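Input: a single structure, listed below in structure tokens.
A protein chain is absent from this complex, but the other protein chains hold their places.
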Amino acid sequence: MPSAIIEASRIIKDYGSFRALHSVSLEVGTGEFVALVGPSGCGKTTLLKIIAGFEEPTSGELKIAGSNMDGVPAAKRPVRMVFQRLALFPHKTVRDNIGFPLKLAKTEKVEADRRVRAMLDLMHLNPSYLGRYPAQLSGGEQQRVALARALVSRPGVLLLDEPMSALDVKLKKSLQAELKNLHRNLGTSFVLVTHDLEEAMMLADRICVMRSGRVLQVGTPSEIYYRPVDTFVASFIGDTNLFPVSIANGQGGSVAFSSPIIACDSAIAPKAQCSPTIEGDRASLLVRPEAMRFVEAGNAQPFATLNGKVEEFFIKGASIQFRIRVDGHPVPVVMDLPGTPNIPAAVGADVTIGFDRSDVFLLQE
Amino acid sequence: MTDKDIRDSLPFRPLSRRSLLKGLGAGAVFSATGNMPGFSGNAQAGQSINYMCWEGYNSPSILDPFQKSNDVAISVDLITDSAGGFAKLAAGAFRDFDLVSSDCPWIARMGPAGISRFINDADFAEQYAEFYPQFRAPFAPLQFEGKATGLPTRWGWVGPTVNTKFDKLETWKSYAPVFDPAYRDKICLLDWGDWPIMPLALYAGVDPYKKLDDKELEEIRKVIRAAFKNTRAIVADLATAQKGLIDGSFRCLIGGGTYCTSSLRNTGHDYIQSIVPEPRNGMKQGIIWMEATGLIANDRDPAIASKFLKYIVSPEVAVKLAITEATCNLVPNQKAEALFTAQQKSALQMDYMWTAWDNSHFHTIAPNIDDMLAIWQQELAAR
Partner (left out) sequence: MRIEHKSWRDPLLIGATVPLALIMILFFVVPLIMTGILTFQSSRYYRLAWTWDLTIWRDVFGHSHYWVVMLRTLGMSLACVVLSVLIAYPVAYGLATRLGSLRHHVTILITFAFLTDTVLKTFGWILVLDQNGVLNWGLSHLGFEPGAVNILFTPTATLIGMVYNLAVYPIFTLYLSLARIDRDLQLAAYDAGASRFRTFFEVTLPLSRPGLYAGAALVFVLSLGAFLEPKVMGGGNAPMASELINQSFSTRVNWPLGAALTLVLIVIGSASLALSAALTLRRRGGEQGRLSDVG
């Protein structure tokens, strides 16, 4: 990781008797894109506000660009924020909104105008918008103006508080792509708060998953996806399959597991495919939906198989999702297959499904 | 003012409903007359009386016994301005009222204006017989061509009101201190229409009750302007005026008299007195004011209203009318004098009343009243 621009250590935040953050530590590297994710009320926005300077931590230390931020007001921090509801000034034109930080910094007029126009260009906004008011712009255009206002004074860190939560899917996708581009081109550190792990995985270099005021896991999207620390992190990203299993330590540090519903010749997982936090004799076996496949008699048998009945399926575009009811398992098993016009199984059909040893991960139940 | 003058000044009869509606402004006139007393709510009583009066006349101790013994319901419409009350009746409200108690000059013009009935003095001989000789029939101020428009009900005098803790009575033998720089910011003018103008005019040597020429009006303008120099406030509210008189921030109320001071005297402030200045250059300086009660000329039977008129001047009721919560005033009924306590007699300054009477003009409607009020308005605006 490059040198850290944000160093938050053991941050605690209390609102009266309610503890919003329980000793949270996080580092953000220079030029890094970090996403804070978690369900609402997990403390991600509180952490962002503490970084921005809108909230004082109850205890703990926050350094930005090497300086302690204790008592430094928001106006004096080298960070800029894009607000969830954008917070564009309704009484100011696009020009005045974007140019506001420059005006406050007493930037020379010609230079300020040049930079506002440059931002407009960077955001693919038509210069004719300069004289318009926010209410005269579309949602996507307002978004870009908000980004432009936050970036115009070249902050070290850009904070984004769920700025795309109110947009429709298509617009969201294109803005996400632009945001990624922007980050790549500017070299500014981004900290994005979102409740959408998919968005976080698409955009961020590293993801910090939070729950109830605690950091559960910090890691690359791949680590979060394939090596979650617990079932909460594992299931936070959409559909997944978690099978409760009994475990025992096998030879060579590997773990042997068994489940009444999974047929498996040698149910042993290598240590590398086990979460280091596993304790006791019970664990959860994680198999992502795309690792599942149908097993037909005569073909090569996979590592493990399950028998069930197709409950329903959906065409998701690039893939087809099957939900298969397996006796002894409380929820349907989810399986994503590459899309094809020939649906391989009908609803109600008895099927056998399986997965490979390399696709399993054992984690604390 | 002669009878002919009065007739000349009243070249109209009350408008008939039809002629009233001819004007486009009829609605405005009706709305401006305000809340006409209704005839509702009187269902339980046999008869009803609609009564326009000054405060004091509406006291429950006066109205209740009459309502009970005569099975009649009385609805009261209080007036705060004699001219305004007259205007309201004249604009058509007279049809809705049976009785009116107001300043004597206004009652006096209601007869010739057709608003009020003339009464037959003989019918009220018993009442007149109980009055002080000065008020007995024919009582000139309420007479028009030998016919009376009503009976006098309350009276008093207008003159300097002196707080003897601060000033000697002799100081106010004349209105001169009103214009003395030593009394700067210590004079209170009462904001009661023509009342503060009249004493000032008399001090200036102009009799305001006769027809005035431009020169005399100019004298009145000068004296008003001079009085404003020392004036601390122009007060419409009796309580504020009385408070200032007691604490000495007002050394004299101009335009007031017994009406302002008797109730104070009755509640123990007997160091406050109303006096009448001595005649100045042969002109009396005091003013006698009087209220009267008349019968409205509507198309209903005046019997019950007439009965009320006899009732309101009777000695027992006159005493109640004399001593009310807000003000204390003299009454014309001589028989009532015996019913007052010594304290009440002192409050009313009965030992001084005929001195005051002898040194005063009788208040009537001045022919040039609107000119004087216009001058007042102009001088006030120019302060």
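We call the chains A and B, going by the order they appear; numbering starts again at 1 in every chain.
One rule holds for everything that comes next: a residue touches a chain if its C-beta (ideal position, glycine included) is under 8 Å from a C-beta of that chain, and two chains touch if they have at least 3 such contacts.
Predicted model, so just to flag it, every value in this text is computed and none were measured.
Colleague: Based on the whole complex, identify which of B:81, B:130 or B:337 touches the chain you can't see.
Modeller: Checking each option in B:81, B:130 or B:337, the one touching the absent chain turns out to be B:81.
Colleague: Check the options B:235, B:252 or B:323 and report the residue that touches the missing chain.
Modeller: In the full complex, the listed residue that touches the missing chain is B:235.
Colleague: Mind pulling the chain B residues that touch the left-out chain?
Modeller: Residues touching the hidden chain, for chain B, are 9-12, 23-25, 27-29, 31-32, 81, 83-84, 86-87, 90-91, 189, 191, 193, 231-237, 239-240, 243, 247, 249, 370, 373-374, 377-378, 380-383.
Colleague: Could I get the residues of chain A that touch the absent chain, sorted low to high?
Modeller: Chain A touches the chain not shown through residues 52-54, 73-76, 79-81, 83-85, 87-91, 100-101, 104-105, 133-136, 149-150, 153.
Simple rule for what comes next: only the chains that are shown with their structure count from here on.
Colleague: Distance between chain A and chain B based on Cα centroids, please, to the nearest Å.
Modeller: 90
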